[in-house]
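Note sheet for the following structure.
What you see is the complex with one protein chain gone and the rest in place.
Let's look at subunit A:
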Amino acid sequence: MPAPAGRTRTGTAATALAALLLLAACSGTTRGDGDDGGPGPGAGPEPTAQADPDAPLRPDLSVAFLPKQVNNPYFTVARGGGERATAEFAGTFKEVGPSEASASSQVSYINTLTQQGTDVIAISANDPGAVCGALNSARDAGAVVVTFDSDTRAECRDLFINQATAEDVARTQVELIAGQIGGAGEIAILSATPNATNQNTWIALMEEELARPAYADIEIVAVAYGNDEDEKSFQETQGLLRSHPDLAGIVSPTTVGLAAAARYLSGSEYAGRVALTGLGTPNQLRQFVHDGTVESFALWNPADLGYLAAHAGAALASGRLTGAEGETFTAGDLGEFTVGPDGVIALGPPTVFDAATVDDYDF
């Protein structure tokens, strides 16, 4: 599932930059082999050791974040959370990653991290299968692997930190739009690309949610696709408003689409007449919340996601967790989390931002 927040367009970066990044990756701390003597979590695909919730956190843990793509604002925020968590357990933090979010681009970075004896690898996978071999080699070498934002196949990692379940995302957005249009009227959806898996899952679940009797007066009249491009999202928003004059609201479960639709609505004759909500970042939408174009919108906090991923990694590496269902652990100031089936930890329902709270966040 591609990162739904931030620009998901694949960044085409210079080969020069890629070379620089490679250099940066290579010049990271090279740790000796002797550093891996701690109470490891039972390296290898199956967790064999018993979890000891009271085990002391290992000192000097090296934590590496491997986002889908560096220089992506969404992952920059997630990295901030990871850094904060790592500072709390006094580990060393670094981020490496490709400049382009292609399927196999992360493999060489994983191999480098393995050679460096990294303890915790937190990765948002560009492809569920392409990185599996490299991740399993890393685990054989003693690393623990936590996926966040975008999972790999379950057998290639120890834990997956799910930013929000699809049901939660769909339900929250339906609640928001229903509240904003007074529980009745025509709504439209402005999505990313027509074949974006996560978007389509959310749309299907929103349709299910809207089928409930409580929402009988709300009808989805159109789904438009802005391809996560500003101009296309503008044009699709215009198209929706032209072809459906009675439109009461638009839901855009993608940050690019929501920001573009907000920018369009705020400068058009439809401002204040058509409700708008969806998934977006506070920084992108602050302006439009304050000028009344957007009443409220939702998103998980990527900083919390990175924070939880780093803490979960530390707990795994210290033996507090093995990744088995039902285990619990405390992730700093986020409180206690329980491991669900398939080694998935859910961050919780998305945060809703409105005029009163939007200024409390910076991402």
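Please note the rule applied: contacts are C-beta pairs under 8 Å (C-beta built on N, C-alpha and C of every residue); 3 or more make two chains touch, one makes a residue touch a chain; residues count from 1.
By our rule, contacts and distances are computed from a predicted model.
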Protein name (UniProt record) of the chain left out of view, among "GMC family oxidoreductase", "Autoinducer 2 import system permease protein LsrC", "Anti-sigma-K factor rskA" or "Aspartyl/glutamyl-tRNA(Asn/Gln) amidotransferase subunit C": "Autoinducer 2 import system permease protein LsrC"
Residue among A:54, A:269 or A:360 that touches the chain left out of view: A:269
Hidden partner chain, touching residue among A:109, A:225 or A:337: A:225
Contact with the hidden chain (one of A:245, A:326 or A:341): A:245
Residue in contact with the excluded chain [from A:53, A:179 or A:194]: A:194
Residue, one of A:62, A:99, A:180 or A:252, that touches the chain absent here: A:99
Residues of subunit A (touch criterion as defined above) contacting the omitted chain: 6-7, 9, 11-18, 20, 70-73, 75-76, 99, 194, 222, 224-225, 230-232, 234-236, 238-240, 242-243, 245, 256, 259-260, 263-264, 266-269, 281, 283-284, 286-288, 290
